[in-house]
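The other protein chains are all here in position, but one chain of the complex has been omitted.
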Amino acid sequence: ERQSPEPGEEVVYRLKWLYNINTAGDLYGLEHGVFTAHNLKVAVKPGGPERDAIREVELGRAQFGVASADQVIRALAKGAPIVVIAQLFQGNPLQWIYRGGNADYAGPDDLRGKTVGITYGGNDETIMRSLLAKYSIPPSEVNLFSVRYDYTPFYSGEVDLWPIYRNAEGIVIGEKMARAGEKTSFFVPDLLDVRFVANSLITTRKMVEEHPDLVQSFRSALLTAWQEALAPANTEKTIALVHAYDQNTPQEIIAKQLAATRELMLPENGRFGQIDVAAWQQTERIMLEQGVIEAPVHVDKVLLLDGR
Amino acid sequence: MLLQCRNITYRYPHGEALVFNQLNCRLADPGFHGLFGPSGVGKSTLARIIAGEIIGFAGEITRPDNAVMLYSCNTERLPGWSSVGDHLAKVTPASQLPLLRELITAFDLNSCLDSRFSQLSLGQKNRANLTRYLLQDFDLLIMDESLANVDEATRKQIIATIKKMFPDKYFLYISHSVAEVSTFCARILVLRDVLKSPQIIEVAGRDQHGDTAMDRAVLERTMLEIVHAA
Amino acid sequence: MLLQCRNITYRYPHGEALVFNQLNCRLADPGFHGLFGPSGVGKSTLARIIAGEIIGFAGEITRPDNAVMLYSCNTERLPGWSSVGDHLAKVTPASQLPLLRELITAFDLNSCLDSRFSQLSLGQKNRANLTRYLLQDFDLLIMDESLANVDEATRKQIIATIKKMFPDKYFLYISHSVAEVSTFCARILVLRDVLKSPQIIEVAGRDQHGDTAMDRAVLERTMLEIVHAA
Amino acid sequence: MLPKRISQFLIIYFLGLGLLLAIKYCFSLSDYVIPGFTDIENTAADVFGRYLRAVLDTLGVAVIGHLLAIALATVVAIAGRGDNLVGAMIKTAAYNLQAYPIVAVAPIIFILLGDGLPSRLLIAAIICYFPLLLSFIGILTEPVASIEHFYVVTGRMRWQLEVKIRAFENIHKLMTVVTGSATLAMVGTIVAEFIGADSGIGYSLRIALYQSDMAKVLAALFLIGVFNSLYLVSLELLGLVIQKNMGVEPRMN
Partner (left out) sequence: MLPKRISQFLIIYFLGLGLLLAIKYCFSLSDYVIPGFTDIENTAADVFGRYLRAVLDTLGVAVIGHLLAIALATVVAIAGRGDNLVGAMIKTAAYNLQAYPIVAVAPIIFILLGDGLPSRLLIAAIICYFPLLLSFIGILTEPVASIEHFYVVTGRMRWQLEVKIRAFENIHKLMTVVTGSATLAMVGTIVAEFIGADSGIGYSLRIALYQSDMAKVLAALFLIGVFNSLYLVSLELLGLVIQKNMGVEPRMN
């Protein structure tokens, strides 16, 4: 197996998910020459439910990958030799959609007596349980409901809050319900100070040590690509690009997704990709408290703020 | 007259040669009719045409509208899930049950009743199968080598019993034994090669009933006649 | 001496009654040996014991170490994927191919060679099956009603051919025709009910070869002897 | 027989595990990619009680689903046996139902039936009924002329008798398929739990996968294998008893 690439050789970049709005910058780098401009030959490969970028990176099948913070922390707990070189999302896109409401916010007390969908074993469970603990809401006061990808229980009103990726399915479902005359809003844990980091860019420690230049140029190419993809001036270009790869989503939807993505990815006043160490530490703490990991992993040690 | 076949011509769908060419025959009176001829000449085929199991022949067959013509042969089997006795009882109309008991004794089947069909000897299989056909409602029963694997003594006894019990029915008896068809059949249809004409020659048999004595010389003449016809 | 069975006692695993009780028999010289007896008496069973296809009997069978004893019967089939002629050629050792051609003619099988087995008449099936056994390497070939569905004339011709072509081999010929076993077999093993003792009585047959004339009275005496023994 | 099946399973399982571990140590992969032996051991000890209850739960549903599938396949095969229009339609429906991946049909099932036990049973049954159906159709459409002739010509043939004759003549093949499809009932139940349920080993498996916890996955696979073998053995024993009662030569594949 290929452990590390020779200079000029193609590097494999494994995404976390299928091509959609969350891969806009990655595709932008590929299609609009950003990688080439950095002297990189990159094979961008989509992810999926059965794909795990961390495993692939460790197995040497990919050199870079996208993984969520909880995946990173779990992998660290099992000794995976990986490091984080950029953080894609500043706010977690994993939120809860609900009917009515006026703003994308609801107080913690609004959860009492409601039926809240969670994916058992998923991030949303960890986040929701942590939130309930933080606001001292006894689990007996909310109805937890096991969800799957079928939204019927939400549509039929059986479940009040449904976990959803804000900038992807969130837009689609919101639109669908809007067309039927239903208003929807989102419940945002970040706003309640439960900050759980989402997708970030990873590679192995070995890559950083043996090919620091390659890591640097990949990182900066990707940050540039995302910066450009998210730039308002390039909106049309980005929408067309994402649509080319994700034909199942109409352009109008992609436009709305892009707007939502900007809010989640670009920090208030900074550059794309910034690693929020405090949020990572909180993420680790939450996972520890919720018993997802058994011992601290000191995640800050693998956060390479400038990719070194 | 039960049956009249006129100008039957037949070739199997995937067969090369004709089996019958303008064949004519008839069954005029009740009783035992022999169907005799060399192996492969078409006896089973003719029997199945008469019984209505083979269609697509040319020519004409006339028979009474409600005539029931059954074809039985020696390769049939009874189902395996219960004993031979049970199967026989099950396919016998209630009114015929005494007859069933008589047949079982005459056919020497008592020792087989508790066995499954697969546990019988060949001749026992033959007899069990024939028994159930005899208990059905029929006008003509075709016995296509139905007793081929039964010993001669038992066969003789079976034929005598059938003739005694079913005097008004028609039987078409296919066998390879000249002596047998000559002795027991009233008329013998000798089936000959498709190239010969007429394809069937009818010979009168001795039609023995019970243990009546038989003139040896007459019988031998009949046998010779049959062998020459074939 | 090819074979000697001593005190054979046997009951089928799920059968109720004994089939054999202290049965003794032997095959001393090459040639045609008849095995005769009423239906269900145990002929097929004994044949399969001799061929080694049934085990678990009591008693003793002695035979030369390398003796090949084949059992053939009339319910066997040839595979359906190619013609009868092809199958016969395929199982014939190259050195025996001329013999195969002779047998095909003697057995009147020429018209069947291009057909599939399932398209043959019963007697044709019998003959095709027997042919392939004769082409194998064997010391004893058991023919369990192997020609049951063949007409008498053809049967006679087949037996004569076999006797001429394989004078040094042993044959055990099972048939329900007293006349046939009496005429063609050198010795006839008459198998009797398990309650009788000895269970097998040996009778000398006429062992006719080719078309030699046969003394009618002598033959009838043999036939009577057999019928009385059974 | 039981110890044989189980030990065969164990050999296979540990061969597979050995292969994985060999890969791990050859390429010195972390516990995340392939868990180490002690990791597996600890995890197994940790989850054993829970997973055992879960797998028993699953087994219960699987047995019922299996019965359901057998019934379903029997009905469809019998109905689809004839050459008539209804038969053809039923068969088409049966085939097409199968053409849809259950993950795609599941939402429709959940809409129609809600997400209680009925949906789960139906999914388990659907997954396991198709192989049964194929064999049943193959067997039930093939005439056994030498037995059926008498009943046909004497006007005694009913569809029940026809089915009985053909099934009985192919009893060993049927047993093989029925026993073998037990495995599919098990897997069907697991998939149903994976998709929609909140109990059973399929549900545990889903969580382990979400958590990328390969050690738990291996532990679950172990228990699934053991109980699958147990179920198979029970069916085989049952099959032998049935065959004996029917008076056919008992045989096992």
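A few points about this structure:
Which chain is which? They are A, B, C and D, in the order written, and residues in each are numbered from 1.
Here, contacts are C-beta pairs under 8 Å (C-beta built on N, C-alpha and C of every residue); 3 or more make two chains touch, one makes a residue touch a chain.
Not measured: the values here are computed from a predicted model.
Contacts of the undisplayed chain with visible chains (whole complex): A, C, D.
Screening D:Thr74, D:Thr176 or D:Ser199 against the full complex identifies D:Thr176 as the residue touching the chain left out. Those residues of subunit C that touch the chain absent from the view are 51, 53, 70-72, 75-82, 91, 116, 129, 132-133, 136. Seen from subunit A, the chain kept out of the figure touches residues 18-19, 45-46, 48-52, 55, 59, 61, 149-152, 155-156, 169, 172-173, 176-177, 179-180, 182, 246-249.
Contact between subunit D and the absent chain runs through residues 4-5, 8-9, 11-13, 20, 23, 33-34, 88-89, 92-93, 95-96, 98-101, 103-104, 107-108, 111-112, 130-131, 133-135, 137-139, 141-142, 172-177, 180-181, 183-184, 186-187, 190-191, 194, 202, 205-206, 209, 214, 217, 220-221, 224-225, 228-229, 232, 251, 253.
What we mean here is this: only the chains that are shown with their structure count from here on.
Separation between the centroids of subunit A and subunit B, computed from CA atoms only, is 85 Å.
Residue numbers of subunit C whose C-beta contacts span two or more other chains: 14. In subunit A, no residue reaches two or more other chains under the touch definition.
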